[in-house]
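Yeah, one chain of the complex is gone here, protein chain that is, but the others are all in their spots.
Here is chain A:
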Amino acid sequence: MNRPGVDRSGTGGAAAPATGSGRIRTPLPFPTAAKPAVADAQLRANLHRATRTIRAKRARVVDEVPDWEALRDAGSAIKADVQRRLPELLEQFEASATAAGATVHWARDAAEACRIVVALTRAAGADEVVKVKSMATQEIELNEALEAAGIAAYETDLAELIVQLGEDTPSHILVPAIHYNRAQIREIFQRRMPDAPPDLSDEPAALAEVARAHLRRRFLSARVAVSGANFAIADTGTLVVVESEGNGRMCLTLPETLISVVGVEKLLPTFTDLEVFLQLLPRSSTGERMNPYTSMWTGVTPNDGPQAVHVVLVDNGRSAVLADPVGRPALSCIRCSACLNVCPVYERAGGHAYGSVYPGPIGAILSPQLTGVADNASLPYASTLCGACYDVCPVKINIPEILVHLRQQAPHPVAEKATMRVLAWVMRSPRRWATALRLARVGAGPLGAYRERRSGARTLRRLPWPASAWTRSRDLPLPAPQTFREWWEKQ
């Protein structure tokens, strides 16, 4: 089997690493997809309230850690080390996990990963699986592949369950149902959960209780579980899942067969490295000092827990990301979602606008790298480069720098390219630039005088396309009656 990230031949270097597929592509350009979200007042209010609450919580618990910056540096350094030694660490992980009784599978892309999971589920004789929240399985569109193979997949994370019952897709990494309020959730439960009482209230405790009873029946009947992993430890072969509800732990311990789908970037070199990440992750994601449940398993434990344990290591474009030294740190992401919660663009546009299972600032750099920038060209522009994401990133991914780097690779619209080139030609010559400034000032002169007579403001209210993109929301300042350099020369 072809091993992603471990091509050490050095001879097959002619072929670039394969790009990824699955739910990481934008079906619509970001500006188009964001439009309905911006216009949806309920959605905007839900997102505003949720992101504001969680970012305040994060800020509080981060502030109380005296060595937070040192932890970020440590996390960043460990991840950089993983990226330097990924092939070696993957082989070490495979050896350790296999020695502990797990079976390791390698998947080049989404389709291959799905085929492996379907085959393993069939081999276990099951026609349903329970799932613990996993970004990787959403990325490879595993639920759809299982359904096509006649296997029902049940999400057990509460928010994932809401999204699945609502026949929707997640819009946030940590809080997939962030775009719903509790009245909307109650409505989904009543419509799609046969066991929900008709007088169900929208109190969070009541909603959680109904979901709990619903899920308990699933856990007790399922023979196969599918999980992701937050971390995979190379030296011990251990997988780690960090969660809040305990539903994950039910999946990881009750079924006979456990299949874990893990992106190759999830590796950590040693068990002691966890010390850093178990401090960084909960504070950055849920704003808690520690998450309620951390589950770890290493292969098979005789007569305890799943007796058949499989790990599917997924590349799906990650080797291509690894090959770019500037973009590579995107693979350091621990999916905490802190960047989403501080991003003013995410707060207005919501997660669905990104079209990818990875929304927000991290999605804007990760998704285009996984698929190839040309296929996701609007995402690197879905940011004002305000830098708030970089400040909160627990592993110090310089998201603005990578956004700018990816914009260099994006295919540029013809008219934009022509305009930019002309402007660059003018601006690279002081003489041409001075002339252009004078011409703009002279040209705007009559317009300015006209506007001043009318309203006293030297701005324009309406301009034709494409400048209408500006004047739809705001007035445009006109060139001043005298440029700075004209003033300088006259004084």
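List of remarks:
Heads up, the rule we're going with is that a residue touches a chain if its C-beta (ideal position, glycine included) is under 8 Å from a C-beta of that chain, and two chains touch if they have at least 3 such contacts; residues count from 1.
By definition in this document, contacts and distances are computed from a predicted model.
The listed options are "siroheme decarboxylase", "propanoyl-CoA C-acyltransferase", "Cytochrome d ubiquinol oxidase subunit I" or "L-lactate dehydrogenase complex protein LldE", and the UniProt record of the chain not shown names that protein "L-lactate dehydrogenase complex protein LldE". Annotation: of A:G125, A:G246 or A:P466, A:P466 touches the absent chain (contact as defined above).
Interface note: of A:G246, A:G445 or A:P477, the residue touching the hidden chain in the full complex is A:P477. Among A:A16, A:A45 or A:M420, the one in contact with the hidden chain is A:M420. Although one chain is hidden here, its contacts on chain A can still be listed: residues 30-31, 34-35, 38-39, 44, 344-345, 348-349, 380-388, 390-391, 404, 407-410, 412, 416-417, 420-421, 423-424, 427-430, 433-434, 437, 440-441, 457, 459, 461, 466, 469-470, 472-480, 482-489.
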